[in-house]
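Once you've had a glance at the structure underneath, I'll fire off some questions.
On to chain A.
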Amino acid sequence: AEVHVLNWKGYGADEPWAIQAFEKATGNKVVNDFFNSEQEMLTKIRTNPGLYDVVMINAAFNNQAMAEKLIQPIDVSKLPNYADISKDKAGSPMLDHDGKVYGVPWVWGLTALAINEKSFDKPPTSIAEMWDPAHKGRVIIRDDAVEAVQFGAIATGQNINDIKDMDAVKTKLTSLMPQIKTFWSSENDWNQMVASNQIDIGTYWSGSADRAKTHFKLPVSLVIPKEGAVAWLDAFSIPAGSKNVEGAQAFINWMIDPKFYVEWVTKVGAPVSANTKAVEALPEDAFNRKVMGDPEVAKRIQFQAPITDAQREAYLALWQQLKVDVK
Partner candidate 1 sequence: MAGVQVANVSRSFGAHKALDDVSIDFADGGFYALLGPSGSGKTTLLRQIAGFDFPDSGRISIGGESVERVPVEKRRIGMVFQNYALFPNMSVADNVAFGLSVRGENKAVIATEVQRALDLVQLGKLGGRRPHQLSGGQRQRVALARAIVTKPRVLLLDEPLGALDKALRVDMQIELKRIQREIGITTIFVTHDQEEALTMSDRIGILRDGRLVQEGPPEEIYDRPKSEFAATFLGDANIFRGDATGNGIRLPDGTAIAAKVGDRLAGGAKASCAVRPERIRIATDAVVSDAADANMLKGKVSKRIFAGNNSTYFVERAGQTLKVIVQNTGADRLAEGQDVVLRWSPESTVLIAAG
Partner candidate 2 sequence: MAVPGATASRSGQRSALPLLAPAYLWLTVAIFLPLSAMVFFSFMTDLPLSGKPWAFTLGNYAAFFSQSLYLTLLLASLRLGLEVTLWCIVIGYPAAYVLAKVLKGRSREAIFLLVILPFWSNGLVRIFSWAMVLREGGILDTALNAVLPFKINIDLMYSYPAVIIGLVHSYVPYMVLTCYLTLQAIDDSLIEAGRSLGASRLQVLKRVIIPLSLPGLVAGAALIFVPVVGSFMEPRILGGRTGTFYGTVIEDQFVAVFNWPLGAALSFILLAVVLVILAVASPVLRRAA
């Protein structure tokens, strides 16, 4: 049977070696489809009922998908590896509703800072580095309203899920705009900018930074600033109307398996697995184990909670205004 998987492109689930092994082991054939934004992902499930068997959903969106009845509860007893998932993640209220599991935590990561190693003798520790006039025109951030605003919240010492002082965020971000070279929207953008030595510092995803260093051998390293960072959790769900639930379960289980994870990290570079066993299978000094597993770090990071449409639109309005003002 076929398992239709909807995920970001190049995000583990489409690694040829993994798929090959999975297909060999379970007899299911994997068909990958990709999205470029969460909204698009939702649209795709909405307009293709019954097409997908597995969908990767950021935990912050799980609630919305469930409310729209786009996804179905998952029988976690069919997933042997589910037991190894760290309790704080497996029990997340973002994924479990009415005692039913709607999302299986897969990996988590950070939106933190990444630096061009060539531009720094010593890695910076503060988020304020981005505002340093020395980096004028050599800063890059993602073209994403929610992320930008939450980032501003961190820079102004606020809770990203409960921003009280929007004006402070706006002022902070306004003063950042002139520093910026351009906005990135894909890993490739970031990597190209570094490769051609056009930037010093910018926001980046932890998994991507890892990939840039490990896989592409670029002079990139991740910095988790002392003010904190935005964390996100990605989880797998099974869309309502899936025609191959069994295959979907097998696939999800495969994805949270330590064996796959270790291979993924070594060959490609990846975020941190939600499976504690998987993380433990990494070498002691692995970044995902040593830094990301550091309790000091854990204290500093803030997980993204779901946000309402109204908030999202307000963030977008703010973001667009900032971009227009800088023109």
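How were these picked? Simply put, all candidates are chains of the complex that A comes from, given by their letters.
Methods note: contacts are C-beta pairs under 8 Å (C-beta built on N, C-alpha and C of every residue); 3 or more make two chains touch, one makes a residue touch a chain; residues count from 1.
All values derive from a computational prediction rather than experimental measurement.
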*Determine, using the touch definition above, which of 1 or 2 touches chain A in the complex.*
2
_Which residues of chain A touch candidate 2 once you look at their complex with the stated criterion?_
36-37, 39-40, 42-43, 46-47, 67-69, 143-145, 177, 180-183, 185, 192, 196-198, 309, 312-313, 316-317, 320-321, 323-324, 326-327
